[in-house]
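The next block holds one structure in the form of structure tokens; read it before the comments.
Shown here: the complex without one of its protein chains, the others still in place.
And now, subunit A:
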Amino acid sequence: MPKDGGIGSSTKRREDVRFLSGTGNYTDDINLHGQLYAHFVRSDVAHGRINSIGAEAAEAMPGVVKVFTAKDFEGVGGVPCGWQITSIDGNPMQEPKHPVLAEGKVRHVGDPIAVVVAESLEQARDAGEALEIDIEMLDAVVDMKKALEPGATKVHDDLDSNLCYDWGFVQENKDAVDEAIKNADHVTTLELVNNRLVANPMEPRVAVGDYNRSTDEHTLYTTSQNPHVIRLLMGAFVLGIPEHKLRVVAPDVGGGFGTKIFHYAEEAFCTFAAKALNRPVKWTSTRSEAFMSDAHGRDHVTKIELAMDADNNFTAVRTETHANMGAYLSTFAPSVPTWLHGTLMAGNYKTPLIYVNVKAVFTNTVPVDAYRGAGRPEATFQLERVIDKAARERGVSPIELRRQNFITEFPYATPVAVEYDTGDYHATMDKVLEMSDHAGFEARAAESKKNGKLRGFGIAHYIEACGIAPSNLVGQLGARAGLYESATVRVNATGSISVMTGSHSHGQGHETSFAQVVSEMIGIDANQIDIIHGDTAKGPMGMGTYGSRSIAVGGSAMVRATEKIIAKAKKIAAHLMEASEGDIELKDGQFTVAGTDKSVAWGDVTLAAYVPHNYPLEDIEPGLEETAFYDPANFTYPSGGYVCEVEVDPETGKADVVAFSAADDFGNVINPMIVEGQVHGGVAQGFGQAMMENCAYDADGQLISASYMDYAMPRALDLPMIQVDHSCQTPCTHNPLGVKGCGEAGAIGSPPAFVNAVIDALNRGGHKVDHIDMPLSPDRIWSAMHAAK
């Protein structure tokens, strides 16, 4: 049993105390002296030409300080994109300008046209109503395939077409894949939609800009998962502020799920306006604004073909996906359908030949970017759905078909450019079948049938690539950034420790789990260790939190820095004990000399470092503070087996999820309680995607699911208790903690399990239904059942 506080302990979260008592410090809780309020006036049409903006009446209203339009941003850069994709023909993707405020045209509902800044929020909103905006409506493109037709309305007049890029991967394998599919004994084909979602962290986005005229320093308080990245993107590409004059603070952040990775126009606006007006400027998103300005997720339309030989061995996979970019390229949008999706198309299976084609398309909709899982849920969903369909077509068990094709030897180089270091897919399959009492399913199904219900059992396996990412690799793949992580470990004279990490916690509990790691390494109480994050003025350049990377990359940086601390502390201890450095051991916060009873305490050594009277000054510097940057050697590859059991009411088409089991392999686990919580949340979001959530546009590009009245967020009564297990552990071989990451797994692995369960239930009930597009609302299930009759 691990000791309370160290690695492997379900240590209670220290951050909870402030969250539970109402003393958290979220961005909207920050109010600066003399602060003004910004109200964004946004387009209510999907596509239009701005003929004029009359601001005179608005500017004359009480409390109004200024109305900003695109004219005020002449000479200011556009919101940049951080990843460039190259098309099959060798050309770089088409990359339109994304202005801070709309220039000449609006391109989606929610596109900001003007900003009113006033003494109070109410005054700013009132004046927003008084703006005289003349917009000539233009035809909108919403459907991706129509957007690519010749003569389609263009979202950007200065681009050749609405095609952002046409990507083939691995292009050299295309002919061999085509050949294998032509010669296959059987090919299963499935066309499906991966529905557009809105991330919906419960805290809406907020930005507060501040400017200090005496020092020429800017400060931006913002709801971000990666404040250093915002500083770099906004400083260098939008506003031209050097990094040493720009501080970005992301304090307590109320959930992110990807949509708070990106640099947004509102951040640039508040920073810009604070200097222009010489007063702090605050913007707080309403939820309605969030629906039309937070980057959305998913929105792929895919055709997948799975080829098999006569013995049901997978011989090839070919997929074609249309991926919606929305009206502009959000920060990491181009990478999601490509490198975060195509590289995962091997899944858990030893398919020798794979070809992925992705056409990224501009439409008059909100930009689409990474949302929990980002590309990997889309890959997993296609594969796990087509395998289920193939099993039905071949009359074999979906479990056995998976097992037969599982990768069993590691390391395994996939045909899609990644190498899995470890895994044991049969182990997670065994575990999840045990947890879900697969053996007892037929009896439960018979019981349901007696009650007039259709019971279904759905299985899915997943693999994901986390621990994002080796910088040299992603550089070759088009990233305009490195993806290392940093940590500074500052040991104070009396022995307490401040760790500045480049990772950012917005619900993941780093303040607790990261302290557990340092506590374990040094052997002092975790309460002596503080984890500090979210402020560019405090820590070294960090890349932030997304892609389940914090413990695998940020944790590794912290381990490396702590190792440097321990190495130096041992030198000091050796000097204090007049022993050889090689004989010094550190355990439970005590330095000892091997084979003797000599010892000095951690606090004696740290004090000596800062009061170096008796100290090896000729060999080492005083002080005890070290920084490390960790660049991972490979991705990490968490995997797992998920089972969902549903009961469908054939009268109404309503599917109730009656049980859900998740067996994950995350490698080593630092805090099991936190890890399980991450899986619960991921599964709930996967449930939302599969069963309830849908971000919908009408044919004119009007957003028709723009509030919690219309966008179905899962509520407590929708979900069952979720059984989770992480006892199958094949530790990562290339990071010091042997960890893989757990943040996205639930959202990646669960959607196909939910859908497979419903399809299984319908087929058991005699309804020959191959597929229903998510979300599986009662209406869609009922319609599919009756169409199949």
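Things worth noting here:
By definition in this document, a residue touches a chain if its C-beta (ideal position, glycine included) is under 8 Å from a C-beta of that chain, and two chains touch if they have at least 3 such contacts; residues count from 1.
The rule is simple: contacts and distances are computed from a predicted model.
Chain not shown in the complex: UniProt lists it as "(2Fe-2S)-binding protein", one of "(2Fe-2S)-binding protein", "ABC transporter permease", "40-residue YVTN family beta-propeller repeat-containing protein" or "2Fe-2S ferredoxin".
When the omitted chain is restored, the residue from A:Lys12, A:Lys182 or A:Lys587 that touches it is A:Lys12. Residue A:Pro201 is the one among A:Gly5, A:Gly48 or A:Pro201 that touches the chain missing from this view. Of the candidate positions A:Gly258, A:Pro367, A:Gly423 or A:Gly507, contact with the unshown chain belongs to A:Gly507. Summarising the interface, subunit A meets the missing chain with residues 1-2, 8-10, 12-13, 15-24, 26, 28-29, 31, 122, 200-204, 252-255, 257, 286-288, 506-509, 669, 672-674, 676-677, 680-681, 683-685, 687, 707-709, 713-717, 719, 721-722, 726-727, 729, 746.
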